[in-house]
Structure formats: structure tokens, C-alpha cells
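Only one protein chain is missing from this complex, and each of the others stays in its spot.
On to subunit A.
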Amino acid sequence: MSDAAIELRGISKAFGPVQANKDISIRVMPGTIHGIIGENGAGKSTLMSILYGFYKADAGEIFINGEQTTIPDSQAAIRAGIGMVFQHFKLVRNFSVVENIILGAEDGALLQPSITKARKSLKQLAEEYELNVDPDALIEDLSVGHRQRVEILKALYREADILILDEPTGVLTPAEADQLFRILERLKAEGKTIILITHKLREIMHITDTVSVMRRGEMTATVKTAETNPQELAELMVGRKVLLNVDKAPAQPGAPVLEVEGLSVHDGDGVQRLKGVSLNVRAGEILGIAGVAGNGQTELLEVLGGMMRGTGNVRLNGDEIDLTGKYSDGQSRRARGISHVPEERQDEGLILEFAAWENVAFGYHHDPDYQRNAMFMNNAAIRAETAAKMERFDVRPPITNLAARNFSGGNQQKIVLAREIERNPDLLLVGQPTRGVDIGAIEFIHKRIVELRDAGKAILLVSVELDEIMSLSDRIAVMFDGQIMGERLPGETDEKELGLLMAGITGDAA
């Protein structure tokens, strides 16, 4: 066997009592795409941070191209030929592409020679890998997909032979993701080694040669992608059998619950985020809003949930909803029977310092059942109700006094869902219900949302995961640039069509 591009032997890393990586060994062969898959908190990011010099391993050895090395910092990683493309780009927004490329790799005190050199090399890289980006464009003017290319170019400019990509498709449209995969194929063909960290099974199956599965800090398996299937990988990730597809009966839609006409919203900077959105959600159906993050879905949920002001007509069960005045806040919405699972679970849906029971009362703290008398709250009653909700939603650990911060992402989301769904709302607004949630919990959360639908409630679902939209929705509306580009039925469309709509290309033009 030839030397591996990267070999890790017995890597362990603990944070306090938490063993993030336990005796991990992995061999990544040169010129291959190696996927690392695992649930949140499985230790993928820790492992990559060790490889990139952010953390120092407690034990273990690192070999690059057969030679043992230590990587004390990211500079050493770059010298060893490792480049990293982070999930959240590390670019200076008001710098040009070429300025970002040379940032931290300037040759001397004067910038001009470096810039000239970078320009030349950018041109060469663009030809070699089809990585076309205008060197003088400002980052803030580029699309997300192009910004990612700049990150890749940055690594290539620093002569990286090994590229690590952390959840690279999270912010991309399906079309952009396909372009990225073509670039990765091209890089592989040129002999680069690529490590792809993701939680999306489809991507792993689509592009990798080998895949390693991590679970609870351990490497549970490394298999050839061609010799496995998504079901097997999911089981390896979770440690038990999981249902990948949502099991649901056809919807039995009733009367319209939510009717939205010409809804427009401006944000704090005066930028128009919603441009006359019209849609309706009927009782007993799930309307999924597909779209790339940042195209107005957040604002749609927030204005319906009472967090933003807007103009237009919104009716709930035929009655007008106040969009600007005294009754345009979250309290009034809840009183009207609208529950809201916000996109930002940790910043909005929960108060991380609060105990589980305080979070269960949060937003509903005016509920008469939660009051002892006119002055004091009935904390004991809230605790008892929390214990019951935690049991019904299988929140682990079932400790009502534990701060929300100390629950895993999936269990945090279950607390929010238990609070919102058990209010039995007429309309449930759900944003990114399974973002950062492990596969086992995803199955459970989807089941609960479908149950609420089957109970005859209306559900408005916003998700950037197209898979989730496709499998959960009874109807799909696609948003782009604050507008609804069109509505489709899940059985009668495919990712390609939705992807075009998400990019703002309507059926007629395409």
C-alpha cells in the first residue's frame, strides 16, 4: 500500500470530562475524496480542528504523506499542505477577492507584488480547475457559492494538496452544490486529496470514494462508498435502525386556516425582505417553503410570529391579524392560536441559561395554569407539566432543572416542540425543525409534526434542507428574493425543478 496523504493514529482529545475523540485512526489515500459523516457532536469538527492545528490532541500521531508531523497551529497545517474551507466563511466582506486571497500570505511590506502574483496564479487556477471568480469583485457582492470558491482558491493559492471542507453545501442551492461537486471532482482528477465533512448521506453517496462514520467520538467504520448504502450509513451513525423517509398518509386538507395576501416586510435597514407574498395554508396540511437561506423565509416566519412588522393582509380562520399595531407581538399571536418554532433555536426559541421548566413556560408564562395567584407564578405546576412533556417527547435527560444549554441540539429542539405543539395550535410555524439535530431525533420530530397535521392543524414549514421539504410537505412553495416563485406538489416535481426556482429561474424562462 502506498503512503496515505493523511494518516491519524490513535487520536484522543477530551474537553474536561467529555471525550470528544477517542482513539481515532484513519487513513486518507491521496487523490481520493474521503467523506466523514456523523451526527452533531460525534467529534468530526474536533478531529478536523486537531488536523488544522486549532486543538492539540491529548494522544496520537499525525502522518502527512508518510512522515510523522506535529501541527501546533494553523500556519503549520498550511505548511504541511492542508487547506480548510470552513462552514462559516472567513472572508473580509469589504475586501476584493484578490485581497482576501493574499490576506495572511503577503510576501512583504508592499502589497503590489503580492497582488500581481496572486492575479497571475488566480488566472492559472481558474483555468486549471474551472474556478472562475472576478479577482476585483468585492466579497459582499458575490453569491454564497462564489464566496465558497474564494475560500477554495485561498487554500489552493497556499499550495494545499489536502482540502478539508466542513459542511460545504449547507448554504448552497442544489445547482451550486452540483457545481461545487464538479470542482471537487476536478481537484481530485488533478491529484488533490479531499476530506468532506457532512451530515448529508446523499452527498456522501454522490461524491466520495471512501466514507468514515463517527459516533460519540469514535470512528465506528470506514467503508468504500460503492460498497455501502444510505440505510447502512445511517444505522452506523445512530447505532440503531432508523427510518429515513417520513411515513405519512395523504393529507386531508380542510378549510384555509392561514391566508396571506400581498405581505411585505422591510427590515431595520429599510431593505425590503418580503415583496408581496401571497399564500395560504389549509387545515390538515403542511405547506413547505423551500429556498436558499436569506431569501425572505426568516422574515415570513417572523412577521407571522409577531417578531416583525409588515404590511398586507393576513387572516387566521378568516379573521384579520394585526401586522403593525398593538397586537402585532408574540403574545397576541399565541393568544390567537399560532405557535412558532423559530429558526434560531438557541438564540430565540430557548434561553440557554434557563432551566428546562423555565423554557417550557417561556412565551406562555401568562397562562392562568402557571399562576399561583395574582402576584406569583406557580413554579411547581410548571415543573410538573415540564416533567410530563419531557416524558411524552422523550427529552433526555428528563431533568426539569437542567439548563437548556446542557441538552443536545435534538433534545433542545424537542423541548421547543413540546412547548409549541402541545398548545394544540391552529397554525404551527416551524423554521428549520431539524437543523443541528441528530438523525434519531429527526425521525421523532417529523413524526410529531405529521401527527399535528393529521389532527387537522395547519403547518407552515420553512427549511433549507430540500430533502426535508420534499418528504414532509403536502405542498411546496419556493421563495426567492422575497417572492414566491411558484408552488409545486411534492409528487410532481423534482430537486432540479425546485433548484431552478430557488435560483430565481421560473419554469417558462428555463
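Methods note: a contact is a pair of C-beta atoms (placed from the backbone, for glycine too) under 8 Å apart; a residue touches a chain by one contact, two chains touch by 3 or more; residues count from 1.
The criterion applied here is as follows: contacts and distances are computed from a predicted model.
Matching "Cytochrome-c peroxidase", "Pimeloyl-CoA dehydrogenase large subunit", "Sugar ABC transporter permease" or "Multisubunit potassium/proton antiporter, PhaG subunit" against the UniProt entry of the left-out chain gives the name "Sugar ABC transporter permease". Within the complete assembly, A:16 is the residue of A:16, A:108 or A:491 that touches the hidden chain.
For the options A:38, A:145, A:310 or A:349, the residue in contact with the chain missing from this view is A:349. Screening A:109, A:226, A:249 or A:375 against the full complex identifies A:375 as the residue touching the chain left out.
Of the listed residues A:330, A:456, A:490 or A:504, the one in contact with the hidden chain in the full complex is A:330.
Subunit A meets the missing chain through residues 14-18, 305-307, 329-334, 340, 342, 344, 347-354, 358, 361-363, 365-366, 371, 375-377, 379.
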